[in-house]
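I am attaching a structure below and will ask some questions about it afterwards.
Our next item is subunit A:
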Amino acid sequence: MSITPYLTLAAILFCIGLYGALSKKNAIIVLLSIELMLNAVNLNLIAFAKYGPKPGLAGQIFSLFNITVAAAEVAVGIAILINLYRNRGTTDVTDMDTMKR
Partner candidate 1 sequence: MANDFTSYAWLVPLFPLLAFLVLIAAGRQLREAGAYISIVAMLASFVLALLIFFERLGHTTDYTWNQLKWLTIGDFQLNMGFEVTNLNALMLVIVTLVSLLVNIYSKGYMHGDERVNVFFSYIQLFSFAMLGLVISVNVLELYIFWELVGVCSFLLVGFWYFKPEARAAAKKAFIVTRVGDVGLFLGMLLLFWYMPGHSLDFSAIHNAFSQGKIDPSIATWIAILVFVGAMGKSGQFPLHTWLPDAMEGPTPISALIHAATMVAAGVYLVARTMDIFQASPDAMLVVAYVGGFTAIFAATIGTAQNDIKRVLAYSTVSQLGYMMMALGLGAATAGIFHLFTHAFFKALLFLGAGSVIHAVHTQDIREMGGLAGKMKITAWTFAIGALALSGIVPLSGFWSKDAILSAAFEHNQLLFWVGLIAAFFTAFYMARLFFLVFAGKPRSDAHAHESPAPFTFPLVVLAVLAVIAGFVFTPFNGWLGHWLGDHAEAETANWTVMILSTLAGLLGIGLGYVMYGKNSVSRDIVAGNAPWLYTLVYRKYYIDELYDVVFVRGLRLIGKAFELFDIYIVDGIVRLCSAAVVGIGRLGLRLQNGQVQTYGLATLLGLLILALALAGRRFFHLG
Partner candidate 2 sequence: MDKLPLLTLIAFTPLLGALVLLFVPKQQGRLIKTIALIATLIPLVLAAALYAAYQASGDPVQFKEMYSWIKIPLNKEGLEQITSFFFEFKYNLAVDGLSLPLVFLTALVSAMAALASFHIKKRWKTFYICFLLLETGMFGVFMAQDLFLFFLFFEITLVPMFFLVGIWGYLDREKAANKFLIYNGIGSAIMLIAFLIIVATVGFTMTQTNNEVILSYSGDIHQIAHNLFQDPNAFVNQAKPNNPFFMSDTMKWTVFLMLLVAFGIKLPIFPFHTWMLRVHTEAPPSIVMIHSGILLKMGAYGLIRFGVLFFPAQAKEAALLLGILGVINILYGAALAVVQREFKLVLAYSSISHMGVVLLGLAAFNTSGLQGAVFQLVSHGLISALLFLLVGSIYERTETTELGALGGLAKSIPFMSGILLIAGMASLGLPGLSGFIGEFLAFVGMFGTYKAVAAVGALGIILAAVYVLRGVLSITFGPIAAQYAGIRDARLVEAIPMITLVAFILLLGIYPSVLSEPLQQTISGMDQLLHSAAGHIGG
């Protein structure tokens, strides 16, 4: 089994995530896109752990850590977003430009 399709898929996923994070207006979707990127990494890690030149367990363990950390991160992200929504009444990331230059 070649590793290439997995890596390609992960790369596509990463790019989609990146695109989403950089272009979507809705803050929730931005956060989700970041999750997508992290998951692309996980996919990468698992693929390497299974089919890489030097397979091993570490990759899978790494991905477990990732999942946990990502959860924490998104939780904090949502919390901050909620707070922001309370103050500003919007979740549009393009509206968040009170500080500039």
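Criterion applied: all candidates are chains of the complex that A comes from, given by their letters.
In this text, a contact is a pair of C-beta atoms (placed from the backbone, for glycine too) under 8 Å apart; a residue touches a chain by one contact, two chains touch by 3 or more; residues count from 1.
Just so you know, these numbers come straight off a predicted model, no measurement behind them.
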item: Neighbour of subunit A by the touch rule, complex-wide, chosen among 1 or 2; value: 1
item: Residue ranges of subunit A touching candidate 1 (in the complex, touch as defined); value: 18, 21-23, 30, 93-94, 96-101
